[in-house]
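Attaching a single structure in structure tokens format; questions to follow.
Only one protein chain is missing from this complex, and each of the others stays in its spot.
Presenting chain A:
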Amino acid sequence: MALGSEKPRLRVITRGEFAVPQIRDQVQKDLGFAIEFLVLDSTQGLQQVVTQPESFDIYHQWHTSDLIWTARCIQGIDLNRLEAGPRIKAAALSRSGVGRAIHTIFDRLFVQEDGRLGEALTDTVAVLPALHGVDAFVWRPELAPALNPGEAESWGWLLDPRWAGHVGLIADPVLGTIEAALAAEVQLGKPFGDIGNLTIDEVDTIADFLIHKKKIGHFKGFWNSQEEAMRLMQRGSVTIQSLFSPAVSQLRATGMNLRVASPLEGCRGWHSDMCISAATEGDALDAAYAYLDWYHNGWAGACLSRQGYYFIFPEVVRPHLTPEEWDYWYEGQPAARPLPGPDGTVTIPEGHRREGGSYRERMSSVRVWNTFMDEHTHVNRRWREFLSA
């Protein structure tokens, strides 16, 4: 059967990092039907999800679940139809997961009787949790300015005059504002109330500071994709910036000496979840549930663990990893041998130890989660002003 010629039974909107080629091939082989993957990692993608639920079946998203549930462009997921259902409920009940990660994920997961989301257990969830992780900035030790003896890594470095002219920044307003806030808090010496939900005044303070910094040449570049981020560092001009873990692995594979920071102030956490379109029904709905079951069987989680992501249920992933992989990615042990990324090429040299430690230690460092803030319109407007300043 030529999968390519068959009309797809399922349309999946996802980010590139969540549907690497190995996963796309394996899921279609295992499920036996064609799946169309649409990589839409922009706000336009989110607009399509909100306005045209009939244009997709599965949406694998991050930090938009409350927003898309408000818009009712997704339907509740029946835990009784999922193999992972009992596991989700058990984890939500015991809150036994890792640090603050699991807690936040379950806070607004279950569809309550009044249609709102809450933590009280029901048979229906708005989204199915999939992956999570922490991001921080990276820096190149041999190109760093002189640091004070014993100086701890700090988000403040991103806006520190000592790094002027060598700083890269993510161009996305949601993630960029959070990182800028973490940095500005240090540099301006005054704490913000809630970094994950800044007020208009706080956003203005940060934006004004960023614009000033931009005018005096503090930033070397801005990136929209991992590829752009990697190029900025490969050219050698950017020596400090935030970076997603797949890009860290890929740059390391080229031999670049990179330090992933474990900042004093904590990390920016993220989690991804899968949703089913409100318009999906019939065969496509069956296919959607099959896809969710497949994604939760451990294979995909193991595949993406090799680029530094954590799967919501590590014990499901473990049988699909070698003991050396498990020890490196989840236990924080030095790599007992060279370890491959998702595509099989070696990205981790023997003896390397992941910064930040084990799964538990790293997820416990979450200071703030990726999120659309209440004042997102204002955040967006000031961020655009900053980018074009």
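Points worth noting:
Quick note on the criterion: a contact is a pair of C-beta atoms (placed from the backbone, for glycine too) under 8 Å apart; a residue touches a chain by one contact, two chains touch by 3 or more; residues count from 1.
Operating definition for what follows: contacts and distances are computed from a predicted model.
Hidden chain, UniProt protein name from the list "Cytochrome c553", "GntR family transcriptional regulator", "Monovalent cation/H+ antiporter subunit D" or "NADH-quinone oxidoreductase subunit L": "GntR family transcriptional regulator".
In the complete complex, the residue from A:L31, A:L67 or A:I211 that touches the missing chain is A:L67. Of the listed positions A:E17, A:E325 or A:E375, the one in contact with the omitted chain in the full complex is A:E375.
Residues 43, 46-47, 50-53, 66-68, 70-73, 114-115, 199-200, 278, 372, 374-378, 380-381, 385 of chain A touch the missing chain (whole complex, contact as defined above).
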